[in-house]
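Heads up, one of the protein chains got dropped from this complex, but the rest are sitting where they should.
We just call them A and B in the order they show up, numbering each chain from 1.
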Amino acid sequence: MEEGLRILPQILISGLVIGFLYAVVALGYTMVYGVLEFINFAHSEIFMFGAFIGFEVLMFLQKTSLLTTLPMVISLILTMLAAMIFSGALGWTVERLAYRPLRGAPRLVPLISAIGVSFFLQDAARIIWEALRGNWQLAVPPLYTGVLTMGPWQVAGAPLQLQVPYGAIVIMVSGLIMMFSLIWFVNKTKVGKAMRAVAQDRSTAALMGVNVDRIISTTFVIGGALGGAAGSLFAIRYTSITPYIGFILGVKAFTAAVFGGIGNLAGAVIGGLLLGIFEALGTAYLGPLTHGALKGPEYKDIFAFLILILVLVFKPAGLLGRTVGEKV
Amino acid sequence: MALLELENVQTSYGAIRALKGISLTVEQGEIVTLIGSNGAGKSTTLKTISGLLRPSAGEIRLGGQRIDQLPPHRVTELGIGHVPEGRRIFPRLTVAENLEMGAYTLSEKNAVADGIERSFKLFPRLRERAKQLGGTLSGGEQQMLAMARTLMMKPKILMMDEPSMGLAPILVEQIFEIIAQLNQTGVTILLVEQNALKALDVAHRGYVIQTGEIALDGPAAALRADPSVRLAYLGEI
Partner (left out) sequence: MNAIKKGLKSALSWPAHRFAQLLTAERTALVTALLVTVLASAYQVAAPASGLAILCTLGAALALSYAGIKPWLRVVLMTFLLLGVLPYAGTLNPGVSSLMIQMFIYIALALGLNLVVGFAGLLDLGYIAFFAGGAYVYSIFASSQAAKFLPWFAANAPQGLGGWWFWAALPLALLVAAFMGIALGLPVMRMRGDYLAIVTLGFGEVIQVIARNLDTPINITGGAPGIAPIQAPTLFGMDMGQPTSLYYIGLVFVVLTAIAMYRIEHSRVGRALAAMREDDIAARAMGVPLVKMKLLAFATGASFSGGMGMLFAVKQHFINPDTFGFMESIGILAMIILGGLGSIRGVIVGAAAVTLLRFQFLPDLSALSANWGLPSAIDLTKYQPLIFGLILIVMMIYRQDGLIPATRRKENIAALEGPLPVPAGGTGTSVAK
């Protein structure tokens, strides 16, 4: 028990870090759902491509040995920027080719198309990087690999030390910046307001002179860029990527969006952070609680699904949401 | 040349032919009313003009320019303001944000601030509610907001779909007063109304639409006196 409590701060930190990733990816799901009432199933693959683009940039920086000469922040910004641009463009393209022709079709039609896009992109990444690098499981060049050690403090008569990887700090800081920028953008700018108007009443927004198609495209670009940024951060922090990193993380991020109340930006953030923390707690304590009978890490992915089902059954509107069926 | 012209416009919802060839004109500075019973095609006519629906045949011209193949945001940019049936306030934007949306097409720096000031002068009630969410307004306040919102874009022609629907008699009076007042300041108006009596009182000319066709048209006073109109739409014998 004592020992369990002592590792708690460390667990909370790692949960918070993955939670920030969930949150940033969840923003992409929730924006698109808010505007189109549609689960952009391919968003997880847009995230994954962000990781691979980030990887390529870091490889380039490493090859030109800029990685060691440039300040780390510059490398970080370059990596994230490239990933955001690529993933934003990918989001735009996917909407144009696979979703827009299905606008107005029954709800499940674009969803099936989106599942198709997801599989297509996943395999495309595998093919591309297998051809490019001979392997689809890639080790990411190191950036922000150090660890910040805090403490030790004397707690309850024993020293307590906290270890926070720099990569984790990078995720939290850039996550916060992106979240607040997005919330500011959607609430304060003209395009952001148009986005909310389109989400609430598409044809009336058109009557106000809003080019609905362009706003929808913008939504996909922004959502995609956020996904790409999250992907590159994932690559930096977890240093190993495959084309399959998006799938489970995507479902979890979607869970986070539903948890917080789909269509609600703040909800996505809160949902992501809570989910990350729950998952970390479950992973760490399931083993000890069952006296080793059940292995926590192995059942890690189940927690998110349990939360998803519980939320949908007992509080489908989510923590901050309105009743299901209403939009943003 | 008329400001707005419809020539033999036909519109369908799938297999349902809602408009079977509508022709009408609205001159600069006029109030024209379009009356008809439920399901006659009044809203469909307005939606077709504003580009929400695309006609299968016929032409729509604004100041001589074809607009019938344009998407709604382009039609709005060209100067047609459409206050839709049922107000359609953005429920989770504030009153001020709703008004801002009305000025979406305007690029001048002060367009929003000036427009909001004008709106508040016209509808003082809205000033108190500026920060409130649109969805929390009363029906009458929503109607005011809907009109103010569309007026923000300074339309060449203002189309209103049943502005008096569901309002208390005193508010109905007020709305029609404002319509007349707006017209006096030079706004051209195409008014769709169930309340044919009031509409014909305020309008210069009128059209009677019946199952997707224009059945009758003429000066408002003449329609007001027409026995068939009196029987069918005014409830008078």
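Quick notes
Please note the rule applied: a residue touches a chain if its C-beta (ideal position, glycine included) is under 8 Å from a C-beta of that chain, and two chains touch if they have at least 3 such contacts.
Here the structure is a predicted model, which is why all the values come from computation and not from measurement.
Although one chain is not drawn, the whole complex shows that of A:V212, A:A225 or A:L320 it is A:V212 that touches it. Checked against the full complex, the candidates B:E7, B:E27, B:E59 or B:E85 give a single residue touching the omitted chain, namely B:E85.
The omitted chain makes contact with chain A at the following residues, 37-39, 98, 101-113, 115-124, 126-127, 130-131, 201-204, 206, 212-213, 247-248, 251, 254, 258, 292-295, 298-299, 301-302, 304-305, 308-309, 312-313, 316, 324-325.
We adopt the following convention: only the chains that are shown with their structure count from here on.
Look at where the CA atoms of chain A average out and do the same for chain B: the two points lie 45 Å apart.
For chain A in complex with chain B, the residues that touch the partner chain are 190, 193-194, 196-197, 200-201, 203-212, 328. Note for the complex: chain B touches chain A at residues 50-52, 71-73, 76-77, 82, 84, 88, 90-93, 97, 100-102, 104-105, 149-150, 153.
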